[in-house]
Structures are given as C-alpha cells and as structure tokens.
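Take a look at the structure below.
A protein chain is absent from this complex, but the other protein chains hold their places.
This part shows chain A:
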C-alpha cells in the first residue's frame, strides 16, 4: 500500500516535553517513503480531561481532532494511550469519527499499514520493553513492538519481569493517589533494574515520563527512550543520549 500523505499527531506530551520523539517519527516515516505532515492546529486528544471526569472538555478536543485530521489518509501517533482515546473513546463522544478510525499507533502503522518489521535501524544497546497498558489492552498491539525491536541490528532485547503490570502512571492517578502510584512504580523499577538493561523503551512517553522520573530519582543508570527513537536510529545517524 502506498500512503500518499501521513499526518503526524505528535500528542501534547511529546510535543511539549519530548520533541526528539516527534522528530524521530518524522525521520523514520520519511525513510520508509511516507510524506509526513504536521497539521499545526493540533493540540491534545483530551484523554486527561476524559479520564479525570471532564467529558465535555474532552469532546471539544475530539471535535477539533476530527476537523484537523479528516483530510489525511492516515494519522500516526507515537502513543498507544492517545490512539486508544481517539479510536476507542471518540465514538462515544462524537457522531462521526472519520479521522479517528484512520488513526494508528506507530507500531501498528509500521507493521499493519506499511507492512515492515525491519525498518533498517541500528541501536547497539541492551534494551528492555514495557508494554504500556493502553497499547496492550485497549489497542491490543500485541507483539508488534517486539517484532520491530528484534529486527533492529545491534540491539539486545531482554525480557522485562512482570512486563504487563501497570507502571502506576494513569494520568491524574499519579497525583490523586500518589502513594499507590509510587508503590506501583517501585515494583516496575525493580523489574527493570533486574534486567540490567541500559535502555527502557515503550510506545508511550507519558509512561516513560513516569518510569523515567523514578529511574532518574534513583540514579538507576537506565535511560528511558521512546520506541520511535530506537527505530529511527541508524548507523549513519545513531541515537544519542541527551547531553
């Protein structure tokens, strides 16, 4: 399938805090032959509003999303969580969800739409993968991210113990139930450090922000890196840790 135009939905977290992930998605998709556009009118999927109990605010943002992305063949986002919101929840908020049904999480887009698992990446590091809850249970991305990672040259993939248990982020849950969230994070970090991986990867920057925040506090020596950044890394242009 030849994708004419792909719109990148960067998500508010990536746009604001992790621009490198957005840049990695652009580089990766262009390398694979896509024409990528970033509609500047986009902001946020509204998941935080919806999940915290403000569905009206979320519905307004959902309507914006539909309007902004409806002209594209496909929308790609580096977040299972945000795509879960768009594809699974928007139908409850809006009458028409034309753009929402054409939205894909990055690993889904690569494997299902572009039909590739070897994206020509090079990443010579020991890596463990955390399957984020919404990727896992809402979108059911299954082993797509693992298949992509296994095809990366130089990458040593190590299994994360109790991988499928939640990291404890949960949006405002991390604030409203900070103690429980931290307890969940502690167990997640224990599993990560047991793997002796240098890099923790996932398909969601919000979860990586949470886990990374804990790893950083403990000076655990594990870098959280979004899946897109690993897949965009090549021998010519390797991924580099933030200075």
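Keep this in mind: a contact is a pair of C-beta atoms (placed from the backbone, for glycine too) under 8 Å apart; a residue touches a chain by one contact, two chains touch by 3 or more; residues count from 1.
One rule holds in what follows: contacts and distances are computed from a predicted model.
Going by its UniProt record, the hidden chain of the complex is named "(4Fe-4S) cluster-containing protein" among "Thioredoxin domain-containing protein", "(4Fe-4S) cluster-containing protein", "Fe-S oxidoreductase" or "Branched-chain amino acid ABC transporter permease".
Taking the complete complex into account, A:133 is the one of A:34, A:119 or A:133 that touches the chain left out. Looking at A:55, A:142 or A:191, the residue that reaches the missing chain in the full complex is A:55.
Considering the full assembly, A:23 is the residue among A:23, A:70 or A:117 that touches the omitted chain.
The chain not shown here touches chain A at positions 10, 12, 14-23, 38, 40-44, 46, 48-55, 57, 60-61, 64, 133-134, 136-138, 164-166, 168-185, 209-210, 212-214, 216-217, 242.
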